[in-house]
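Showing chain A:
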Amino acid sequence: MIDVKHLAKHFVLYHQGATVIPVFQEANFSVAKGECVALTGASGAGKSTLMRMIYGNYLCKAGSIKVNHVEMVGAHPHDVMQLRRTTIGYVSQFLRVVPRVSTVDVVAEPLLAVGEKPIHAQEKSQELLSLLNIPKRLWSLSPTTFSGGEQQRVNIARGFVYDYPALLLDEPTASLDSQNRDVVLGLIERAKSNGKAIIGIFHDPSVRDQVCDRVVDVSQFMPEAAA
Partner candidate 1 sequence: MNEYNFAYLDEQTKRMIRRAILKGLAIPGYQVPFASREMPMPYGWGTGGVQVSAATLTPEDIFKVIDQGADDTTNAISIRKFFQKVTGIKVTDKTIDATVIQTRHRIPETSLTEDQILVYQVPIPEPLRFLEPYETETRKMHALEEYGLMYVKLYEDISRHGAIATSYAYPVKVEGRYVMDPSPIPKFDNPKMEMAAIQIFGAGREQRIYALPPYTQVVSLDFDDYPFEASKADHVCDICGSSDTYLDEVIVDDQGGRIFVCSDTDFCAAQQSAALESSE
Partner candidate 2 sequence: MTPLLSVYNLTKMYGHRVGCQDINLDLYPSEVLGIVGESGSGKSTLLNCLAGQLTPDRGRIQFKTRSGDVKDTLTLSEPEQLMLSRTDWAFVHQNPRDGLRMSVSAGGNVGERLMAVGSRHYGHIRTTAIDWLDRVEITADRIDDRPTSFSGGMQQRLQIARNLVTGPRLVFMDEPTGGLDVSVQARLLDLLRNLVRDMGLSAIIVTHDLAVVRLLADRLMVMKEGQAVESGLTDQVLDDPQHAYTQLLVSSVLQA
(Lines give C-alpha, C1' and ligand atoms only; values in the text may rest on other atoms or scores of the structure.)
Protein backbone atom coordinates (compact mmCIF):
# COMPACT_ATOMS: atom_id res chain seq x y z
CA MET A 1 0.00 0.00 0.00
CA ILE A 2 2.80 2.39 0.90
CA ASP A 3 6.19 1.98 -0.78
CA VAL A 4 9.16 4.16 0.07
CA LYS A 5 12.28 3.70 -2.04
CA HIS A 6 15.66 5.47 -2.15
CA LEU A 7 14.13 8.48 -0.48
CA ALA A 8 16.34 11.49 0.26
CA LYS A 9 15.57 14.75 2.02
CA HIS A 10 17.41 17.78 3.32
CA PHE A 11 16.39 21.20 4.53
CA VAL A 12 18.11 24.41 3.41
CA LEU A 13 17.79 27.30 5.81
CA TYR A 14 18.44 30.32 3.62
CA HIS A 15 18.24 32.78 6.42
CA GLN A 16 20.66 30.99 8.65
CA GLY A 17 23.63 31.11 6.33
CA ALA A 18 22.03 28.73 3.84
CA THR A 19 22.69 25.88 6.24
CA VAL A 20 21.97 22.50 4.69
CA ILE A 21 20.47 20.01 7.11
CA PRO A 22 20.49 16.51 5.66
CA VAL A 23 17.68 14.34 6.96
CA PHE A 24 17.47 11.12 4.95
CA GLN A 25 19.39 9.20 2.40
CA GLU A 26 18.31 5.89 0.94
CA ALA A 27 15.18 5.49 3.03
CA ASN A 28 13.51 2.22 2.05
CA PHE A 29 10.49 0.51 3.57
CA SER A 30 6.96 -0.49 2.77
CA VAL A 31 3.67 -1.12 4.50
CA ALA A 32 1.14 -3.69 3.35
CA LYS A 33 -2.61 -3.71 3.71
CA GLY A 34 -3.76 -4.72 7.17
CA GLU A 35 -0.40 -3.85 8.65
CA CYS A 36 0.56 -1.32 11.29
CA VAL A 37 4.16 -0.16 11.21
CA ALA A 38 5.71 2.01 13.92
CA LEU A 39 8.40 4.56 13.12
CA THR A 40 11.00 4.72 15.85
CA GLY A 41 14.20 6.59 16.51
CA ALA A 42 15.47 9.23 18.83
CA SER A 43 13.85 12.62 19.00
CA GLY A 44 14.95 14.60 15.93
CA ALA A 45 15.69 11.47 13.89
CA GLY A 46 12.97 12.47 11.43
CA LYS A 47 9.94 10.32 12.30
CA SER A 48 7.45 13.14 11.79
CA THR A 49 9.38 14.42 8.78
CA LEU A 50 9.11 11.07 7.07
CA MET A 51 5.42 10.91 7.83
CA ARG A 52 4.88 14.40 6.46
CA MET A 53 6.76 13.46 3.29
CA ILE A 54 4.45 10.52 2.76
CA TYR A 55 1.48 12.88 3.19
CA GLY A 56 2.97 15.34 0.70
CA ASN A 57 3.32 18.00 3.34
CA TYR A 58 7.11 18.02 2.90
CA LEU A 59 8.79 17.78 -0.48
CA CYS A 60 11.32 15.07 -1.29
CA LYS A 61 14.66 15.64 -2.93
CA ALA A 62 14.95 12.26 -4.57
CA GLY A 63 13.54 8.77 -4.51
CA SER A 64 10.01 7.49 -4.64
CA ILE A 65 6.97 7.29 -2.39
CA LYS A 66 4.06 5.34 -3.75
CA VAL A 67 0.72 5.38 -2.00
CA ASN A 68 -1.70 2.92 -3.54
CA HIS A 69 0.54 2.92 -6.65
CA VAL A 70 0.41 6.72 -6.99
CA GLU A 71 3.81 8.40 -7.02
CA MET A 72 3.96 11.24 -4.49
CA VAL A 73 7.43 12.51 -5.33
CA GLY A 74 7.04 15.27 -7.90
CA ALA A 75 3.28 14.72 -8.04
CA HIS A 76 1.03 17.50 -9.23
CA PRO A 77 -0.67 19.22 -6.29
CA HIS A 78 -4.04 18.12 -7.65
CA ASP A 79 -3.05 14.48 -7.52
CA VAL A 80 -1.89 14.94 -3.95
CA MET A 81 -5.18 16.67 -3.09
CA GLN A 82 -7.14 13.86 -4.66
CA LEU A 83 -5.09 11.24 -2.80
CA ARG A 84 -5.65 13.07 0.48
CA ARG A 85 -9.38 13.12 -0.09
CA THR A 86 -9.79 9.48 -0.92
CA THR A 87 -6.75 7.43 0.01
CA ILE A 88 -4.53 8.74 2.77
CA GLY A 89 -5.47 10.20 6.12
CA TYR A 90 -3.22 11.98 8.58
CA VAL A 91 -3.73 12.57 12.27
CA SER A 92 -1.23 15.24 13.27
CA GLN A 93 -0.37 16.39 16.76
CA PHE A 94 -1.95 19.75 16.11
CA LEU A 95 -5.52 20.70 15.40
CA ARG A 96 -5.86 23.39 12.77
CA VAL A 97 -9.42 24.52 12.12
CA VAL A 98 -11.42 27.56 11.08
CA PRO A 99 -12.50 29.28 14.28
CA ARG A 100 -16.21 29.19 15.02
CA VAL A 101 -16.87 25.92 13.21
CA SER A 102 -18.56 23.37 15.48
CA THR A 103 -16.75 20.20 16.50
CA VAL A 104 -19.31 18.02 14.74
CA ASP A 105 -18.70 19.87 11.49
CA VAL A 106 -14.92 19.79 11.91
CA VAL A 107 -15.03 16.01 12.22
CA ALA A 108 -17.59 15.60 9.41
CA GLU A 109 -15.51 17.60 6.94
CA PRO A 110 -13.50 14.74 5.34
CA LEU A 111 -16.81 13.08 4.48
CA LEU A 112 -18.29 16.26 3.01
CA ALA A 113 -15.12 16.67 0.94
CA VAL A 114 -15.83 13.39 -0.85
CA GLY A 115 -19.45 14.38 -1.42
CA GLU A 116 -21.14 12.53 1.44
CA LYS A 117 -24.61 13.79 2.36
CA PRO A 118 -24.37 16.29 5.25
CA ILE A 119 -26.90 14.42 7.37
CA HIS A 120 -25.00 11.16 7.07
CA ALA A 121 -21.65 12.88 7.65
CA GLN A 122 -23.01 14.41 10.84
CA GLU A 123 -24.28 11.08 12.12
CA LYS A 124 -20.93 9.43 11.49
CA SER A 125 -19.19 12.34 13.16
CA GLN A 126 -21.37 12.12 16.26
CA GLU A 127 -20.82 8.39 16.42
CA LEU A 128 -17.04 8.86 16.61
CA LEU A 129 -17.23 11.77 19.04
CA SER A 130 -19.26 9.73 21.50
CA LEU A 131 -16.98 6.74 21.03
CA LEU A 132 -14.03 9.00 21.92
CA ASN A 133 -15.88 10.31 24.98
CA ILE A 134 -16.19 13.93 23.86
CA PRO A 135 -19.09 15.20 26.01
CA LYS A 136 -22.19 15.91 23.93
CA ARG A 137 -22.46 19.47 25.23
CA LEU A 138 -19.18 20.30 23.46
CA TRP A 139 -20.21 19.06 20.03
CA SER A 140 -21.73 22.30 18.90
CA LEU A 141 -18.74 24.34 20.10
CA SER A 142 -15.56 25.11 18.23
CA PRO A 143 -12.70 22.80 19.32
CA THR A 144 -10.28 25.75 19.43
CA THR A 145 -11.07 26.23 23.12
CA PHE A 146 -10.79 22.54 24.07
CA SER A 147 -8.09 21.02 26.26
CA GLY A 148 -5.10 19.32 24.64
CA GLY A 149 -6.53 15.84 25.14
CA GLU A 150 -9.91 16.83 23.77
CA GLN A 151 -8.34 18.47 20.72
CA GLN A 152 -6.33 15.34 20.07
CA ARG A 153 -9.43 13.18 20.21
CA VAL A 154 -11.21 15.54 17.79
CA ASN A 155 -8.21 15.14 15.50
CA ILE A 156 -8.41 11.36 15.77
CA ALA A 157 -12.14 11.40 15.06
CA ARG A 158 -11.39 13.43 11.93
CA GLY A 159 -8.82 10.84 10.86
CA PHE A 160 -11.12 7.87 11.36
CA VAL A 161 -14.42 9.35 10.15
CA TYR A 162 -13.61 8.42 6.58
CA ASP A 163 -12.22 4.96 5.77
CA TYR A 164 -8.88 5.94 4.31
CA PRO A 165 -7.05 2.89 2.91
CA ALA A 166 -3.83 4.35 4.33
CA LEU A 167 -3.52 6.19 7.62
CA LEU A 168 -0.70 8.16 9.22
CA LEU A 169 -0.86 8.64 13.00
CA ASP A 170 1.54 11.05 14.69
CA GLU A 171 1.49 10.35 18.44
CA PRO A 172 -2.26 9.63 18.49
CA THR A 173 -2.26 8.61 22.17
CA ALA A 174 0.26 11.06 23.59
CA SER A 175 -1.98 13.10 25.86
CA LEU A 176 -4.80 10.63 26.43
CA ASP A 177 -5.84 8.88 29.63
CA SER A 178 -5.81 5.08 29.64
CA GLN A 179 -9.52 4.76 28.89
CA ASN A 180 -9.36 6.93 25.77
CA ARG A 181 -6.06 5.39 24.75
CA ASP A 182 -7.78 2.00 24.68
CA VAL A 183 -10.55 3.44 22.51
CA VAL A 184 -7.95 4.71 20.02
CA LEU A 185 -6.11 1.41 20.04
CA GLY A 186 -9.41 -0.30 19.38
CA LEU A 187 -9.96 1.96 16.36
CA ILE A 188 -6.50 1.10 15.06
CA GLU A 189 -7.12 -2.63 15.53
CA ARG A 190 -10.40 -2.39 13.71
CA ALA A 191 -8.81 -0.46 10.83
CA LYS A 192 -6.10 -3.09 10.56
CA SER A 193 -8.60 -5.92 10.40
CA ASN A 194 -10.41 -3.96 7.67
CA GLY A 195 -7.20 -4.07 5.62
CA LYS A 196 -5.96 -0.52 6.16
CA ALA A 197 -2.27 0.23 6.00
CA ILE A 198 -1.16 2.24 9.04
CA ILE A 199 2.04 4.06 9.90
CA GLY A 200 2.29 5.35 13.45
CA ILE A 201 4.60 7.17 15.77
CA PHE A 202 4.06 6.00 19.34
CA HIS A 203 6.02 7.33 22.25
CA ASP A 204 4.86 4.69 24.67
CA PRO A 205 6.57 1.31 23.96
CA SER A 206 3.70 -0.66 25.52
CA VAL A 207 1.18 1.01 23.24
CA ARG A 208 3.47 0.44 20.27
CA ASP A 209 3.87 -3.24 21.04
CA GLN A 210 0.15 -3.65 21.45
CA VAL A 211 -0.88 -2.58 17.89
CA CYS A 212 2.22 -2.58 15.72
CA ASP A 213 3.28 -5.52 13.61
CA ARG A 214 6.71 -4.15 12.76
CA VAL A 215 9.07 -1.37 13.70
CA VAL A 216 11.10 0.77 11.31
CA ASP A 217 13.94 2.67 12.91
CA VAL A 218 14.34 5.87 10.93
CA SER A 219 17.83 6.60 12.31
CA GLN A 220 19.17 4.01 9.85
CA PHE A 221 18.14 6.37 7.02
CA MET A 222 20.20 9.22 8.41
CA PRO A 223 23.03 10.23 6.06
CA GLU A 224 26.51 9.14 7.19
CA ALA A 225 27.87 12.65 7.40
CA ALA A 226 25.21 13.78 9.83
CA ALA A 227 25.30 10.66 11.91
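As a selection rule, all candidates are chains of the complex that A comes from, given by their letters.
Operating definition for what follows: a contact is a pair of C-beta atoms (placed from the backbone, for glycine too) under 8 Å apart; a residue touches a chain by one contact, two chains touch by 3 or more; residues count from 1.
Values in this document were obtained by computation on a predicted structure and should not be read as measured data.
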item: Complex member in contact with chain A (any copy), out of 1 or 2; value: 2
item: Chain A residues touching candidate 2 - in the complex, by the definition given at the top; value: 11-15, 52, 56-59, 77-78, 80-81, 96-101, 112-113
